[in-house]
Structure formats: C-alpha cells, structure tokens
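For reference, the structure I am asking about is given below.
Removed from the display is one protein chain of the complex; every other protein chain stays in position.
Going by the order they are written in, the chains are A and B; count residues from 1 in each one.
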Amino acid sequence: MSVEMLMDIHEIKSLGYQFADAANRKDYTTFASLWADDGVWDIGEPISIRFNGLAEIKPGIEKMLSLWDFFCQMPHAPIIHINGNTATSRWTMHEIARRADQKEGNFNLALYEDKLKKIAGKWVYKLRMYESIYVDYSKLPGQAFQLPKTNT
Amino acid sequence: MSVEMLMDIHEIKSLGYQFADAANRKDYTTFASLWADDGVWDIGEPISIRFNGLAEIKPGIEKMLSLWDFFCQMPHAPIIHINGNTATSRWTMHEIARRADQKEGNFNLALYEDKLKKIAGKWVYKLRMYESIYVDYSKLPGQAFQLPKTNT
Partner (left out) sequence: MSVEMLMDIHEIKSLGYQFADAANRKDYTTFASLWADDGVWDIGEPISIRFNGLAEIKPGIEKMLSLWDFFCQMPHAPIIHINGNTATSRWTMHEIARRADQKEGNFNLALYEDKLKKIAGKWVYKLRMYESIYVDYSKLPGQAFQLPKTNT
C-alpha cells in the first residue's frame, strides 16, 4: 500500500464522518459540500425516497431533519475500495431519532453503500444507498437537548 | 512513528471492520479469510463457546448467524499494540440482534481482546476473546429487512 492510498482512505472515511457530524448538528452547508453536483441519495425501505442531484438533496435533508426533536447518526466499520479516481465505501449505520410531533422513535440499523469520485483533488459522493437492517418506531421516553451553536 | 507502523495499524483496524461487515452481511467467505488456520474464537459468558481453528470457526459462524432474523455488530474505539509480526487489538463492541424464532433480542455490550499475527504480509486473527459487559434479552418489537446481495 502506498502513502497516497492511505491518504485517500483517510479522506473517504472523513467524508462519512462529516456526513454524520453535519447531519447531527443540522449543518446543511457542510452536508451539501460532501456531494457531487449530480450525486444521488437513495434511501430504501421503509422510507423509499430518492434525491437526484444537489438541487433535490439540499431541500431533502432540511425537510428530513426538521421532523426530529433530536437526530443522531453513528457510522461504523468502513469498508473502502479505491480504483484511481473512483471508489466505493460501505458503512454499518446506527441512527436514533425522535419525531418532534408524536415522540415516535426511529431506532434504525442499516448499511450505506456508496460510490465516490475524486473531483479536483476532493472525494465526494456520487451515490449513497441506504439499506435498512432494522427499524423500530417505539416511543422514546427520554429528554432531548438543544446543541449549542458551534463553529468548527 | 513510522509510515510502516501507520499502515499496520490501518490494516489491523480494517480487519476488525471487515469482521463486523462480513458478519452483518452473512459473508462467510470474507469472515473466514480474517483468521489464521489455527485461530481461536473464544466467546465468554453467558454464551461460553470456544471454536478451535478454521475447521470449527466456519461452521460455528454459519450456525450462530442462522439464529437471527437480523444481526448488527458495531465495533468502537480500537486500541492496537504492534510488536514486529505480532499484535494485539481491543475493541468496544455493540451488537443488536433478534432471534428468528421467538423474537427474543440480543442487545449486547462487550470487549473483544485479540491476538494477531502477520503471515505472508497479511494480518490475521490468532485469537479473539469476547468478554460481555451487558446482555439484554428483551424482545425487540421492530421490523427487520432483508439486505440486497452485494458484491464489494
């Protein structure tokens, strides 16, 4: 393995970490910066929504995150394959969220299957496919907190 | 720290990620490729099973994963020590699974304590010891999904 390969792997992992971190903090600007302009975000069963291009992804993430009084995505076990300026990644995802209206929970386990492209030296998502493993809508009885505004 | 050490650490982390990813997708070929031929998989209380060598590990993982209608392993916080061609790793594990028969859950927290060996340039497990922190068998009321077949 070359040092360049190790750096590419690091950057592709970082992309997945930034995706979760931006979603958890409702940082829509960072979230949008992780995608190719023509990127596709495909969320499978039971939600079954597909966003084509940043023009759909940007309002899509804002609408989805506005549903929750808290949302927390936790990515695990990145599996990365690089082939020149294209790559794939797969993650085991755990998300815990709660609807602001009825306090219905979303306790989710899933895989993300991704295609990436290196454009002008920066890895971005061409495709993220969310494949559910387990979804539990039981009510979540705990207390949610408002995060302070951060800059970093 | 040398670049070679950084690459070894990367590969040992990847081994733990591949273990979880292969188990979560029931990819038995990849799962088997992560072990030395004489590797030992020691699962402590309350399961208390020990698999000696790949000849026992291969049917063991197939039997164990056949119990669940879903299984999701999430590895965290890798602690890695390398000494030449041998190494240790430790992970904080979270697993959520459900028995296919009675819908009894397995909500587990544990440590993995591992011994590794570099054989012909590839790190593999000589020993994985699973040490439970918490096990909850409460029923899990949500919906499980079948993963699509993947190639990567």
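Everything below uses one rule, namely that a contact is a pair of C-beta atoms (placed from the backbone, for glycine too) under 8 Å apart; a residue touches a chain by one contact, two chains touch by 3 or more.
Worth saying up front: this structure is predicted, and the values here are computed from it rather than measured.
Listed residues A:A36, A:I79 or A:L140: the one in touch with the omitted chain is A:L140.
By the touch definition given at the top, subunit A reaches the unshown chain through residues 3, 6-7, 10-11, 14, 16-18, 20-21, 24-25, 70, 72-76, 94, 96, 98, 140-145, 147-148, 150, 152. Annotation for subunit B: contacts to the undisplayed chain at residues 1, 3, 6, 9, 44-46, 74, 76-79, 81, 88, 90, 92, 94, 107, 109, 111, 113, 131-138.
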